[in-house]
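To start, I am sharing the structure in question, which I have written as structure tokens.
Note that this complex is displayed minus one protein chain, with the remaining chains in position.
On to subunit A.
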Amino acid sequence: MPLHVCVVGSGPAGFYVAKKLLKRFDFARVDILERLPAPFGLVRSGVAPDHPETKVVINQFSRTAEDERCRFFGNVCLGTDVSLEELRKNYHVVVLAYGAESDHRLGIPGEDLEGVFSARQFVWWYNGHPDGKDLPINLNDVETAVVLGQGNVALDVARILLRSPSELSSTDIAEHAVKALRTSRIRKVYVVGRRGPVQAACTAKELREILGLKGVEIVINEADLQTTDCDLEELQSSRIHKRVFDLFCKSATFTKCAGRDKQLQFVFFRAPVSLLAAEDGIHVRGVHLQKTRLEGNHPRKLVGTGEFEELDCGLVLKSIGYKSLPVPDLPFDHKKGVVPNYFGRVRSSDATNETERGLYVAGWLKRGPTGIIGTNEVCAQEVVTSIEEDVNRAVVSNLKEVPGSVGLESILSEKNKRYITFEGWERLNETEMEKGAVKGKPREKIVGIDEALAIGLAKEKE
């Protein structure tokens, strides 16, 4: 009898789980659900358009999807089109890998002013995510942007704002975005962190790249690069922080090039206190910051110094972390924004060791919104090992017969919900590549859901 598995979410977490399950169990049948018409999650809508090499992993995921034991159900949303309870009734194993589609909030005044966005919204916008295409962003009347946060997403959004549009126009960036960036008046971007260059959350690759951007002057306050004994201790124990810090130091000594018309300034040891409204009371005009310093040792504590300053700006991008959202009937830790789990097995609540039979979690929903694509390989390995243990101990598969795909299809057809198969996606993929080729781009993403559905659903048999 087959082991019927449903994976919810078709990003790296979902695809790595599917791939490993198919390899581990000859008798597995894996259905992958995706709420959008197109698969691949953050590889498509998160990875920056100027990082095509990072997207190569799509080749591998496509091979998984083409396995005859694997089926793709695009345009199917957990919670609206099918409930978690229904999935659990129809599959032996349900793996939730739907990621993090919301944001942490700063919780300070002015956060909802016009011109204030989360980095995720901006990333969705330039990456042609269907929910990001109508972002009310205005780059024409703004000269200065502030990015709050210093992780890789912060560097991505700063780089997209500063990179010359002619370089971006040969990437798979969304058409509406490159059009807006061509007339952008942004000349200065501040990237603001609460801590120092020793603690910066970005990785060396992203930092090296932005420090070398054409036509962009880098400004770093040299006083911020002075280290304490505590800092040196931290650097010694972390290769990645040490290499990032070295890059900051190198860059501070040899930049200051005149004749560059754009500027990127790293601002360290500043915590946002409020976002300031312009006279109209509607638009953002600046960020009010408190200076900070690190105190004590193991753990070091961040404290405000009581000194304040303002940065004037017309655009604020908050890059302080993605956040997962729960669905009905799913145990959820609202504080951490993850599903409580034991090696990927969903725990019935935080307070018990009981786990939910046949229900698993992977990726950002499991471990929080950090890590790179490859992190999901390790994460998926852990989840699949748990599933294997449970199958072997007959926890999951004292297999009473369940319908699997057939059950899902009948739920969807009852609701008149049409789904996109992987062949449907391949048609969409070809259309995107053809549209891109005309403009010298690897693809032109189809951002409208209706247009994507029209192509992806066409010619499907009734």
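The definition used in the following text is that contacts are C-beta pairs under 8 Å (C-beta built on N, C-alpha and C of every residue); 3 or more make two chains touch, one makes a residue touch a chain; residues count from 1.
Going forward, contacts and distances are computed from a predicted model.
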Listed names "ubiquitinyl hydrolase 1", "DNA 5'-3' helicase", "2Fe-2S ferredoxin-type domain-containing protein" or "Golgi apparatus membrane protein TVP23 homolog", with the criterion being the UniProt name of the chain not displayed: "2Fe-2S ferredoxin-type domain-containing protein"
Option from A:Asn59, A:Gln226 or A:Asn416 whose C-beta touches the chain left out: A:Asn59
Residue among A:Ile108, A:Ile240, A:Val406 or A:Ala454 touching the omitted chain: A:Ile240
Of A:Met1, A:Ile282, A:Ile372 or A:Ala437, the residue in touch with the unshown chain: A:Ile372
Interface with the unshown chain - residue positions in subunit A: 51, 53-54, 56-57, 59-60, 203-205, 208, 239-240, 243, 342-343, 345, 347-348, 353-357, 372-375, 377-378, 381-382, 385, 390, 395
